[in-house]
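Left out: one protein chain. Kept in place: all the others.
Chain naming follows the written order as A and B, and within any one chain the residues start at number 1.
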Amino acid sequence: MKFGILVNEGPYNHQAVDSAYQFAKAAIAKGHTVSRVFFYYDGVHNANKLLEAPQDERQIGKLWAEMAKEHGVDLVVCVAAGLRRGLKEETLAEGFRISGLGQLIEVGIQADRMMTFGD
Amino acid sequence: MLHTVNKSPFERNALASCLAHATDGAAILLIEDAVYGATKGTSVAAKVEAAAAKCKVFVLGPDLAARGMSEDKLIDGITVVDYEGFVDLTVEHSVVQAWL
Partner (left out) sequence: MSEVMDLPGDDEEYASGVVKKFMFVNRKAPHGSIYALEVLEMVLISAAFDQDVHLAFIDDGMYQIVKGQDPTGINQKNFSKTFRALDGYDIEKLYVEREGMEERGLTEDDFLVDVEVISQAEMAELMNGMDVVLSA
């Protein structure tokens, strides 16, 4: 089954992105496909390459990037929501790409299930 | 329909609103801070028990454990699932609605 995931919140402040990650990981482990994760609202902050949590904490951006590399998950950051919050190509972490909101609607159309994680 | 709720019922109305919209046969999964709503003896327990009679109510085990909520304190009829069980629920139900 193909999943699309919408992440509405940023890293660390709220558990939403962690829940989304655990869900995606379990879905992949069960043989499903996570086609695209769309980062919207403060969720765009998850794609900031300057994120540097203490070493003994989970590195949220890196976890997503690793998942994307290993399993072909398309990590898309909303351009408009990103610009509002200072997230642009210069600050974008590896593994993510910036695109329009249409990418969210598109995965909603193409995926078998659309999941939302937010606050 | 699978409904997910992630708010403590003592802070916001997400669970109450979800329960009011969940129809017979729907599934409700409590995650994150909503897991507090799955325990016995709270002011919302009666509503959750009533929901468990007409819907299937689930709670995410890792979120329960993280918060020190023991599984033996759960309201009767609530099933504990892990993240893989969460995925299975989304496969069984064609639409998922998040009550944020």
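The rule is short, and it goes like this: a contact is a pair of C-beta atoms (placed from the backbone, for glycine too) under 8 Å apart; a residue touches a chain by one contact, two chains touch by 3 or more.
From a predicted model like this one, the values you see are computed outputs, not experimental measurements.
Asks: By the document's own contact criterion, which visible chains does the hidden chain reach in the full complex?
Replies: Touch partners of the hidden chain, whole complex considered, are A, B.
Asks: Going by the contact rule already stated, which one of A:3, A:41 or A:64 would touch the omitted chain in the full complex?
Replies: Considering all chains, including the one not shown, the answer is A:41.
Asks: Out of A:17, A:65, A:87 or A:104, which is the one that touches the chain we can't see?
Replies: A:104
Asks: Quick one: which of B:28, B:57 or B:96 touches the chain that's been left out?
Replies: Once the missing chain is taken into account, the touching residue is B:96.
Asks: Give me the subunit B residues in contact with the hidden chain, please.
Replies: 1, 13-14, 17, 20-23, 26, 94-100
Asks: Residues on subunit A that touch the omitted chain in the whole complex?
Replies: Residues in contact with the chain left out: 6, 8, 40-41, 80-81, 100-102, 104-106, 108-110, 114, 116, 118.
In this section, only the chains that are shown with their structure count from here on.
Asks: Taking each chain's centre as its mean C-alpha position, how far apart are subunit A and subunit B in Å?
Replies: Chain centres of subunit A and subunit B, defined by C-alpha means, are spaced 24 Å apart.
Asks: Note which residues of subunit B are touching subunit A in the complex, please.
Replies: It is residues 6, 31-32, 62, 82-84, 86-88, 90-91, 94-96, 98, 100 of subunit B that touch subunit A.
Asks: Give every residue of subunit A touching subunit B within the complex, in rising order.
Replies: 1, 3, 8, 15-16, 19, 22-23, 25-27, 29-30, 32, 113-119
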